[in-house]
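One structure is given below, represented as structure tokens, and several questions about it will come after.
Of the protein chains in this complex, all but one are displayed in their positions.
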Amino acid sequence: MVTQRANHKWGMVVDLDKCTGCQACVVACQAENNIPINVKSFYQQRRAYQWIRIERYWEGEFPNVKARFIPILCQHCENAPCEPVCPVFATYHNDEGMNVQVYNRCIGTRYCSVNCPYTVRMFNYWEPQWPNRLRNQLNPDVTIRTRGIMEKCTFCVQRLRRGEVNVERRGLEPLTGERIPVGDRNLDSKRMKEGNYMPACVQSCPTNALMFADQHDDTSPVKEIFEEANEQIETRHHGGHVDEEHTRVYRLFEEIGTKPNVIYLKKVDAFPLEKA
Amino acid sequence: MAATEPKGHGQHAGLWVFPDVSVMSREVTEKTKSSPRPLTMALVVTGILFVLGIVGFIARAADDGFNDISAWGYYLSVFSMVFMVTSGAPLAAVAFRFTKSHWRRPLSRVSELFAIAGILNILLFIPLMFLLPSIGNPDAVGGLIEGELAVRRTIWFEAPIGSPHAWDLVGVAGLVVTALFILWLSAMPDMAESRHTATGFRRTLYSKLSGNWYGTKKQWNAQKAGLALLGAFYFMTLIFMQFVISSDYAQSLIPGWKDSIFPVIYTITSLHMGLGAVLVTLFILRRFGGYDGYIGKSTFWSASKVMLGITLLWIYHLFAFFITFWYGRLEVEQNIIKYLITDTYAIIFLLNLAFSFVLPFAVLIWNPVRRSDWGPALAGGLLIVGGIMFNIRIFVGSANAAPGSDIYAYFFEHVPSPVYPDIWDVFMVIGGLAAAAFVYLLATRLLPVLSLWEVKEGALYQKWGKLHRGEYLILGKPE
Amino acid sequence: MQEGTPLQSRQINRELLVSILNSPKWFFGTISVLGIGVLIAMSTAGFMINQGFGVTGLNRPVMWGFFITNFVFWIGISHAGVMLSAILRLSKAEWRRPATRAAEILTVFSLMTAMTMPLIHTGRPWRTVYWIYTLPFVPYDYARGIWPNIRTPLVWDPSAVYTYLTSSILFVLVALIPDFAVLRDRTTGMSHRIYGMLAMGWQGNPRQWKLQIIAGVLLSALILPVFVSVHSIVSWDFGMAVSVKSWHSTIFAPYFVVGAVHSGVSAVAFVLIILRYIYSWQNYIRHEHIDALARLLIVVATGWFYFFVMEVVFGFYGREADEIAVRDYQFMVSPWNIWMMIFVGVTYFAPVAIWLSRSARRNLWIMSLACILVNIGMWLERFLIIVPGLARKQLLTFDWYTYTPSAVEWIIIIGTFFLVTMLMVIVARVVPLIPLYDIKEGEILRTEIKVGRVTVPATFRED
Partner (left out) sequence: MAKAPILGLFETADNAADAGDALKAAGVSSADYDFLTDAPYPEGAFGEREEPHRLYIFPFVGALIGLTCGIMLTSMTQMAYPLVQGGKPILSLPPMAVVTYESTMLTAIVFTIIGIIFESRLPSFKQGLYDTRITEGYIGVLVNVEEDQLTQTQTLLTQAGAVDVVRNQGA
């Protein structure tokens, strides 16, 4: 007997104030999603596979400079520019607010990557290879992508699916394993944390700069952040004015109208650079 | 009266007229001098409407002053209507003279005479100089706003002295003057021909303007070269001025509207209105003016093909604009589509679409209709209405998109509701159009509406000839 | 506009069928050289497909490069044919007669060549069947119930290009029927039978001729909208991309179409000059034809320049930092600024300066130089639109990069030029590249008008 899934809308919040640019998320993603080893030449040819990457920007002039870090991953846009341009329906928007990629359909026109403002879509220029000693670390839940197709961040959909099966369908508490009454078999953020049903990057972030949860889940920390962001859009639509000083919430390239499901929180700079 | 044509083979009978040049000059000058009753009636009516328009203008000025452009949307649009017609119409003469088409000969003077009505453009434009908000953001002066918001988005990037207002006026004036020069140069032989027979003010006018034209070979060559050069120059100036007007008074008033195809659409609409006006005038002359001996249906037929072409061009460019804005999900683009097409001005847009594309296309696609004289004229009338709708939609929309200082906002973030005309606006729109008609009617009394020398020249190169058993038209192509 | 001497139809047959009835010595040599070039390109493509796209110069921001550029270029060349034959037929220009056939055939072959580009540029070409068979009426992968995603320009493309290809092939074949009849009467044996089949028992009675003439005009009128739509849709491949600032411009459709006509007509002029040279068709491809083409080209080029200026002006108009970044990269950063200068120079200023002088228009060497310049420029135009736009896609400067094509790409690109040339040379052996009956009609209809002492060339017109 399979119970009906709750309808989810996943979202991520990146707190730039906490991000130290330690690249733990990048490594975790690499390990979780069977991403090929990025050898030196890949970086030289600008073909490195990084479903999530830390972009580093310098602020100010030497000697007084500051490094700024921003982790960039697939923004899982509501109005994703990459989706409608695929001739073979290889990428589309599923009902959980995720932008999914169907590897078997992809024929590699690379139009989606061209049309992605965040350049987070990777193309497999070569057949992926692992040294033999790493064969056994491949994640059995994730397909290995062949050459010639696009791939990108999936919000670790395989982990979410496991969570759905365990909690919502089989109804087991992630930690204790006792049965949950049919009434509240929902994948709230507590259970997600307990069962690690969250993207590898979020799980591995040492400063909790990354938060991932269901936007419909009242207990989730991201809920009010998303609500705040949506309110801002509403006010601007009705000719109102948003005070940029008193809000940290923003989305990448908001004016493109992609409505990402990833929200960034501005850095609060305690010691700003004195303007030279 | 004109000689009747021999019966050709097939369905082409009745297409060509071969004017009897011996009596043409006398007849046409007679017609120019005479003032039949319907004409005087039309003059009176248009004159009254003209006055109404002036009244409307004064009232509007008294009500709102010249500070806020959002009250003047309809005035903006009526200026653009007159500008489109009077600047687009002479292009018909210029372009088809350029392609050496014989059928254009009866048409050219009719279209050139619009240059006189074009003088209105300058008068109508002067108030607009005061209406257009400045490029530099007045709030930015106090250093309150820096960077992108310090200036409006315009084509005058760094805002040189007096731009855009003064330069626009210079451009409009230059365009009008060029058109008048073309008219003068092309009318010179005709004026010279009748400068001695004419009487009254016409005599003095003709003899003044025709100078010492005696039709020597040298003079003819000079005239042809001059017409070609002026024509090319006029064409360039026209394209440029329409680009300037359309982006200064429409595009740059809607914050964040970045639409590189809009000037092209504007120019095409202007061609619609110009060619439409020319064909309607030709039809009236042929049917009621007694010029049927000189204006053959072939003129309508050939013009109708061009018209069909520009009708398709219009919808093509409109779709190119629409699909590009629709496909992207940019907020500002979605809002502009909502504002100008789907929500606010939806009805006007539908009318515009119907009159600029659907109906004319449905009329012109039938070969027999194109061969008639009423068909193309009807399509021309429809295109004029479509152009009027276009101007109302675009200019009223632009003037009211961001009233006050929002005009310096960076994005067009919320969609305002439509603005309906009040009585003064109606007065101004009708009055403006009537003014153009009024001036044009006066102009037809001033100069012959038929370019005599061109028709005579054409008579040399077109005749009927036999090939074996059939009889066909022979067209000569002089180098 | 008719110079030259009147021609007998015997003479016309003899001179225009020279390329078919007696085989020139250079033929097989040329074919083999070209064929080897094509083979090299094909094997290179095979190598690329076998190895993966790593062998190209593409990278993450710049996912489209030479192949797409070349695709757009050949589509552009293909616009010559219908542009010339349709517009000139409709406007009943006398000087169209020798130009139409060659132009239409060039259309067909450049279209075919263009379509190979998107095929080999996909990551998994062996699966492109799922994409290409999205013609109207041919839904693909029916079994799994997956249907074409008609929302993407990449599906508008095939539908438009195949419509264009089908209709121009049919157009050429229908116009060829009378000439096939001529060949049927001149040949023997196998070729006689084949030409007989193709001529479909053409007799040349008034009814057939009347319909042939109507067909020319009607089909032109029908194909003209298709030809406009094709390049518009190709341009929308770029115009629909919101994320690349310099691409998302409303003017792209007309801008690309005019540019295509510009390069295409120049290409046709060049082909005509070559034909005149190798088959010594001085009586048919006369100086006034090239002259007329050049004068047409002045107008086209100026129109193109207008759209180009519009595109650039409104690029800066937005004052958006990301757009400015692209424009700055295009116009300021070396080597792109040098390419940009070369492109504008050889696409507009140099050729138009040449075409403005009558003597240069009538000098075939200078004309062919100008035409080649235009096509180099138009190739550069597409390149300078596509690559800088991608290299400076958005303001994530961390991801900005550039693009340098690899040898593989160069070889395949050059191979396409070999391919088109080879196809043209082969087809010149089997069908007349100048429509015989069109020339003969011109001879029948030509006459003169006497005005005073001078006689003006004139033509009989049915309407």
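Chains here go by letter, A, B and C, matching the order in which they are written, and residues are numbered from 1 within each.
As a convention for this text, a residue touches a chain if its C-beta (ideal position, glycine included) is under 8 Å from a C-beta of that chain, and two chains touch if they have at least 3 such contacts.
Note that this is a predicted model, so its numbers are computed, not measured.
Visitor: Which of C:Leu34, C:Val55 or C:Ile177 touches the chain that is not shown?
Guide: For the chain that is not drawn, the touching residue is C:Ile177.
Visitor: Using the document's definition of touch, tell me which of C:Gln203, C:Ser280, C:Ser357 or C:Thr455 contacts the absent chain.
Guide: C:Gln203
Visitor: Have a look at C:Val129, C:Ile150, C:Val309 or C:Ile338 and name the one touching the chain we're not showing.
Guide: Answer from the full complex: C:Ile150 touches the omitted chain.
Visitor: Contacts of chain C with the missing chain: which residues?
Guide: Within chain C, the residues that touch the unshown chain are 8-10, 13, 136-137, 139, 145-152, 155-156, 159-160, 162-163, 166-167, 170-171, 174, 177-178, 181-182, 185-186, 196, 200-215, 218-219, 222-223, 225-226, 229, 233, 436-437, 440-441, 443-445, 460, 462.
Visitor: So that we can see where the missing chain sits, which residues of chain A does it touch?
Guide: Against the missing chain, chain A presents residues 77-84, 86, 89, 91-93, 259.
Visitor: So that we can see where the missing chain sits, which residues of chain B does it touch?
Guide: Within chain B, the residues that touch the unshown chain are 9-10, 319, 322-323, 326-327, 329, 467-470, 472.
Note that only the chains that are shown with their structure count from here on.
Visitor: Relative to the centroid of every protein C-alpha atom displayed, which chain's own C-alpha centroid is closest?
Guide: C
Visitor: So what's the Cα centroid distance for chain A and chain C, whole Å?
Guide: The mean C-alpha positions of chain A and chain C differ by 45 Å.
Visitor: If you average the CA atoms of chain B and of chain C, how many Å lie between those two points?
Guide: Centre-to-centre distance between chain B and chain C: 35 Å.
Visitor: At least two other chains touched by the same residue of chain A: list those residues.
Guide: 81, 84, 256-257
Visitor: Any chance you could list the residues of chain B touching two or more other chains?
Guide: 327-330
Visitor: Could you pull out which chain A residues touch chain C in their complex?
Guide: Of all residues in chain A, those touching chain C are 45-48, 55-57, 72, 81, 84-89, 105-111, 113-119, 122-127, 146-150, 253, 256-257.
Visitor: Taking the complex as given, what residues does chain C use to touch chain A?
Guide: Contact set of chain C toward chain A: 52-54, 58-61, 63-64, 118, 121-124, 127-128, 130-131, 134, 146, 148-149, 151-155, 237, 240-244, 390, 393-399, 401.
Visitor: Contact residues on chain B for chain A in the complex?
Guide: 327-332, 334, 411, 413-414
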